[in-house]
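Omission of a single protein chain aside, the complex is shown with its protein chains in their original locations.
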Amino acid sequence: MKNLLIATTALVATAGVAAADISVSGDGRMGLVYDDRDNAGLPGDSNIKMSSRIRIGFSASGETDNGLSFGGFVRADNSGGGAAGRAGSVFISGSFGKLSMGDVDGAAKAAVGQVSGIGYTGLSDLNEITYLNSGTDLDGDGNQDTLYPTPSALYEYAAGSTVFYVGIGQIGTQIGTVSVPGQLLPAVGEVGQSYSVGAKWSNDNGLTIAGGYEATNDVAGTGDASDWVLGAQWTNGTWGVKGVYLQGEWAGFGDVQQYAVSGDWTSGATTVTAFYTKKDLQDFDTTSESYGLGAAYDLGGGATLAGGIASVSPLNDGDKYTVGDLGIKFNF
Amino acid sequence: MKNLLIATTALVATAGVAAADISVSGDGRMGLVYDDRDNAGLPGDSNIKMSSRIRIGFSASGETDNGLSFGGFVRADNSGGGAAGRAGSVFISGSFGKLSMGDVDGAAKAAVGQVSGIGYTGLSDLNEITYLNSGTDLDGDGNQDTLYPTPSALYEYAAGSTVFYVGIGQIGTQIGTVSVPGQLLPAVGEVGQSYSVGAKWSNDNGLTIAGGYEATNDVAGTGDASDWVLGAQWTNGTWGVKGVYLQGEWAGFGDVQQYAVSGDWTSGATTVTAFYTKKDLQDFDTTSESYGLGAAYDLGGGATLAGGIASVSPLNDGDKYTVGDLGIKFNF
Partner (left out) sequence: MKNLLIATTALVATAGVAAADISVSGDGRMGLVYDDRDNAGLPGDSNIKMSSRIRIGFSASGETDNGLSFGGFVRADNSGGGAAGRAGSVFISGSFGKLSMGDVDGAAKAAVGQVSGIGYTGLSDLNEITYLNSGTDLDGDGNQDTLYPTPSALYEYAAGSTVFYVGIGQIGTQIGTVSVPGQLLPAVGEVGQSYSVGAKWSNDNGLTIAGGYEATNDVAGTGDASDWVLGAQWTNGTWGVKGVYLQGEWAGFGDVQQYAVSGDWTSGATTVTAFYTKKDLQDFDTTSESYGLGAAYDLGGGATLAGGIASVSPLNDGDKYTVGDLGIKFNF
């Protein structure tokens, strides 16, 4: 069945017949970003640059005769990866839970997530910790999502106020991207099976507690990598705080410790956010530290004025840099 | 005229004004595939892999003041090729017939087609024979559609119960993909003009008989390639059988013989399919043989549970392999 997103659909729909199944959405942003490193090391270059983008996404959905839901999502800009199973995702769900496949998060990340970020561009996701299993890295956002990217499957099941998650990466050994010791940067090599579990519990008073475990076998022939992660979040509508803590032993990296905290304060259309994120590779005596402050003002209709400023000392670099941005982001 | 696929369109449409002209559709799939070859020859690799994808397509249509229809189709994932004329296609049609241009089949393939395939992924289209002229190979499905890919034109005309087809490839000499002798695999070189004719006759009792002729001139300086193909198909709604037979002489390949048969049995939501396909390059003493069995269960709403198992001995490989899959496919 091809569903026609045209006026005949509208006519049919008003007569109560089955609805069409693909929705089109999008996002955009425009503004200025600041980085106190010379942007390309060129004489006469500027620390301030314009930065804009527009992306279109497609959300598909349907329902089988016996009431199972199914669907998927992909963006136009990563539609090539979506057709190859490395971007976007598809799912089927019912009383048994929800099973997704494609560029999906590992269970630990799906349960615990990330603390709040800042800026109209997200400022390179400096607020985020690095998970072992968090998708394929091919979603085109330019940020490193995962150390060992691979098409994955994620199973979710909600029981009362608790949601359980189970994830696995592509089955067997992969020739793919493996991490660079001491830098949390990807490189090419062989990795074995990845898998993960997680759970998230929420109550009616705005409290959420979550935890997860994730592992990847046979990383570049050097051994296994695994970690556990805990997160807690509380909000009363005006104030919100979130913290995540990850500890593990990653083949090639040795002992890994990461933690991040954020606080949000909302008043009317304004939200002010601060975060602090630290990544510690003890065996390499290397530490990355980021902290930042941002504010966002909801203009209504899908537009938000947002800006932020952050300090970052990258893992592979002893120096400290200031970055910032100010612009408008859109949801269509 | 830009047609707005937004609520104003719906409002206008309910008032009876001209309809918008682009429909959005899609397909997805998720499940497991099996191949008894080591998938990448890696130690610890698995013969079972997850396989999923999502694709979005756009179907455009319009009508001129004097009643000619026109339109086109392209997917998001091959939209770059569509803008360059190597993927997707456009058409104009009326009482004179239908003329399409872009990634369109040759006339022989358009008339005769392929026998039924199996599995939720199609199992690498093992059921299919190889035509000389069948599009640009740039449709992103990962399978070899044609030996000599080139943007093409296809003209179709229906007269009573018979449909006539005429096709030509890009005019003149192409620098493009030419075939590897003995393997039916493409390589780069020069090929001359390709053209094809075909016809398909159907009656009211479910019988279809079709035939075609196709040729490509000056293949890599070694001569011409041509073949004729016959097909017959019969269905009574419960049972369906189809057979195709191709014989020709292809420059570089010598004598080529291919045939395929399939049978379908449908009961309620269930369809069971079997096929046998053989490709014979007599001058190279090389034969490819595939056979398989599959079943599909229509879950309704656009979802189908499907699986299949097949045996394949590729042309360039004396061994025999088993492949299979099981999963769900979606139409949005």
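Order as written gives the chain letters A and B; numbering starts at 1 within each chain.
Operating definition for what follows: a contact is a pair of C-beta atoms (placed from the backbone, for glycine too) under 8 Å apart; a residue touches a chain by one contact, two chains touch by 3 or more.
Fair warning: this is a prediction, and the values are worked out from it, not measured in the lab.
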> Which residue among A:Ser46, A:Asn203, A:Asn236 or A:Thr270 touches the omitted chain?
Replying inline: A:Ser46
>> If I consider the whole complex, including the chain that's not displayed, which of B:Val33, B:Met50, B:Val74 or B:Ile309 touches that chain?
In response: B:Val74
>> Residue by residue, what part of chain B touches the chain that was omitted?
In response: 1-11, 13-14, 21-22, 24, 58, 60-66, 68, 70-74, 76, 79-80, 82-85, 88-92, 99, 101-102, 151-153, 170-173, 175, 190, 192, 218
>> In the complete complex, the non-displayed chain touches which residues of chain A?
In response: 5, 9-10, 12-14, 19-26, 28-30, 39-40, 42-56, 59, 75-77, 79, 140, 142, 299-303, 328, 330-332
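In this text, only the chains that are shown with their structure count from here on.
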>> Taking the mean of the CA coordinates per chain, how far is chain A from chain B in Å?
In response: 37
